[in-house]
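Note that one protein chain of the assembly has been removed; the remaining protein chains are unaltered in position.
So, chain A:
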């Protein structure tokens, strides 16, 4: 018995060893050495558009500002340089509502609509405590940190969320008391504390017309006093505290200000018509959400009005400024002195004004700072005061611009700026760099030659282990900033490119792939808010014009597609941008909407690519609108098809293009006609994912050579569509459905004819489904409820109709059907192979490497939940894997089947780096066949090179040519020496 056990154990060990050996030997995955980090990859950290900023400068050695952003990042930034001390990315479903600092050392965040409060240690960002708050009714959450309110020497934090007011201990996050307002239906808007008392005031609305004030004992949460006031006009819900016992609300018509004073528990209302204060007022007003004291700012059409409160509850008009400008909160900087800042863009300068609250006419600070005009308007301003060397008070301002960038202004200068718009990339594209100009000066060459030699001698020293520590540092520095990779010209290997990225702010950046620096940026005028276009949004980037390599003096250009508004039927906007200079060449405001953009495989004589834009009403429009384009397009029109996936109605439809549409005047408009439809029964299936092949993918081999010298023909069709549906119950989160009532069905559909080529059901599985489609295979990732694990499946499709072409005689006599055009209308004869494996990680996004010629084997790039990118060889997801591969299969490199996909730590292309908030992975083929660039983006950006089959076609970058030369030289010398020696010896022999 024991012997048997031992034997099995020994076998298991042997088996394990065999496998580990196997993995080591066959594992060509990308991995690098420690000193190679940063050589061909770069990682940039961003935080996103700042929502709120809190300064911490008193009594702190390192001056810092804590910010929360729209990308749900909380970060502590160095005030001197703008670098990130620490940051945390909260999930997408954990939106940060408010931040504050308490006890001078904890950062408090309120998130998830007022249900989670966390405290972070200010110096290092460690989480101190977290508490989740219960509540029933959703409401506008807020956070209030009273200045000097203590319960048992413990500072408390007041949080309102989900209809309840909570007091929380700032030391350990314990909930001290909770007062629910849900039963009374009151919606608390603000809380404030009267100085030196334990009473806090909570004010809010009940319904739309009742204003309610609670006086609450801060020690125990008991309501001491409550008073209601009815206002028959109704409130709009906006209010602003002007002083500790006086607030102003806006009525429902937004034309009357209601001032409310609640001195000594008595509440009284006054109505003030805005038209009484301001001459010629009409329309709607809104209260600027800045916390000011003694002054009220309201926005009226294109103006911001400042109103001052005078004694007796009267308001008085002070001044107005034109609207696109930002107002900061009030900052108290001296005993009793309070100030606020105004920031406004005019021309290419930002005007920053800091004013005292009680004295409008004098400015504490007035600065004009010249600013890059691609940053747009000032959206937000936060101020902070400091004591100058001459003991007077200075002010610094943190401003958030329209392009989401963050700047610190001090002493009339930009101290630092952060391009945080890059944290919210929508789409990416690439452009080749221009060729190197000829005629480089001789001096430069000599300098380069010297540098080159010096570099190589250093490298040689490094290789021969002769280098001193200083030399090693020099070598490392040289490798890292190697000017070679940052040049603005095209390189032989195609590693240097321009990455064009479109961000949520409507700004287009060109990043250099060498080091990720911004080459140029353009805030697209057509995607900026204007009177005609209220809510513009960028959608996609397309290659518009790629000059032929005979016309190198021309610049390539990209097409930016956007729409005016959030609905899918909002009118579209097109913008054409030069890829080298970043100038907008042309812009078009479309009369139709944009539902789909199809880049066509045709270009006109100026190398502009033809694009077909399909609107929400399924009419197709051809761009560019030239007669030449029509001339190219019209003969191909009968072979043009499109399809639409309607995820709400669970219908997939295919269309053909018909003649000109009903608007007879428009010759560039085409009707679409429904050709096919697939209707998923809504009671059993719901579409959750659809994936196609990348249109620019290159496939090198049409066949797959398998063991025994046999071949299988890949079914390669650009029109295949992968669709995944789940049962409606399983469409929610994992765990919301039982295995019996959840299933996942995947389809392979030909999008020309609507033919379902393959359909398979995974019972007991559910989404989310992430899939990649490449060549003739699909890999998809989903959750298996029965096994409680994630799974990955692969489907490969092979063409049987060409399988007969294996006969040599047929090939010799030309009786094969390999050159006949294939039609989608032929009945396809396909064979489908599939296999499933368990996979440890949940996946955020998936992509596949693509190379210039498609020869190199592929790797799946998996964005894991830990924000890393894992490169998994396609060979691990090969449906031909079997438990016992035959000898010939082993020779072919088939890996024995395992139930789980192994994750080898070295195969993380992001090595130790996390690409926070990972959202997308893009692969760009380099000119070198073995290599492709991988750009992954989220809140951070990361770019690296991967070589799935290793760099078989080039020497590594740190290859020491000097050593090679030296060796050759030494060999030649040795040959000569031995030759001479042998000659001499021969001579001596002869003389003997």
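By our rule, contacts are C-beta pairs under 8 Å (C-beta built on N, C-alpha and C of every residue); 3 or more make two chains touch, one makes a residue touch a chain; residues count from 1.
Everything below uses one rule, namely that contacts and distances are computed from a predicted model.
Selecting from "Proteasome subunit beta", "Protein HGH1 homolog", "ER membrane protein complex subunit 10" or "AP complex subunit sigma", the unshown chain of this assembly corresponds to "ER membrane protein complex subunit 10" (UniProt protein name). Per the touch definition above, the residue from A:898, A:967 or A:982 contacting the chain not shown is A:898.
Shown as candidates are A:822, A:842, A:902 or A:951; the residue that touches the absent chain is A:822.
Within the complete assembly, A:676 is the residue of A:676, A:713, A:777 or A:876 that touches the hidden chain. Contact with the chain that does not appear here is found for just one residue of A:301, A:411, A:568 or A:800, A:800.
Within the whole complex, the absent chain has one touching residue among A:132, A:348, A:489 or A:761, and that is A:761. What chain A contributes to its contact with the hidden chain is residues 11-12, 14-15, 18, 638, 651, 656, 658, 673-681, 684-685, 708, 710, 745, 753-756, 759-763, 784, 787, 791, 793, 800-801, 804, 806-809, 820-823, 825-832, 834-838, 883-884, 896-899.
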